[in-house]
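What follows is a single structure, written as structure tokens, with notes after it.
The complex appears here minus one protein chain, its other protein chains still in place.
Moving on, here comes chain A:
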Amino acid sequence: MPNTEFTIDDLRRILREGAGTEEGVDLDADILDTDFEELGYESLALLETCGRIEREYGVTLDDDALAGARTPRALLGLVHSHLATVHAG
């Protein structure tokens, strides 16, 4: 049974596991509205992050929508909307 909740702490864990942490960046700070680029994550890091979210949460994230999710808040929103769809279905 895939997880149904996806929180900022889940995202922090997956970022650390999949892509590591940039020097000088504190992921535990308030990062909801900080650009991923500013957090040190380029497109490949986000690809790896989304791959991990997809397999852990049983969702399929749309590539174009992903490209538009430039902050943790936007990515959380995207994952939530997919989780909602999964449960509605």
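Please note the rule applied: a residue touches a chain if its C-beta (ideal position, glycine included) is under 8 Å from a C-beta of that chain, and two chains touch if they have at least 3 such contacts; residues count from 1.
Criterion: contacts and distances are computed from a predicted model.
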{"item": "Hidden subunit of the complex - UniProt protein name among \"Peptide/nickel transport system permease protein\", \"Protein translocase subunit SecD\", \"Beta-ketoacyl synthase\" or \"Nitrate ABC transporter ATP-binding protein\"", "value": "\"Beta-ketoacyl synthase\""}
{"item": "Absent chain, residues of chain A that touch it", "value": "16-23, 40, 44-45, 47-48, 51, 54-55"}
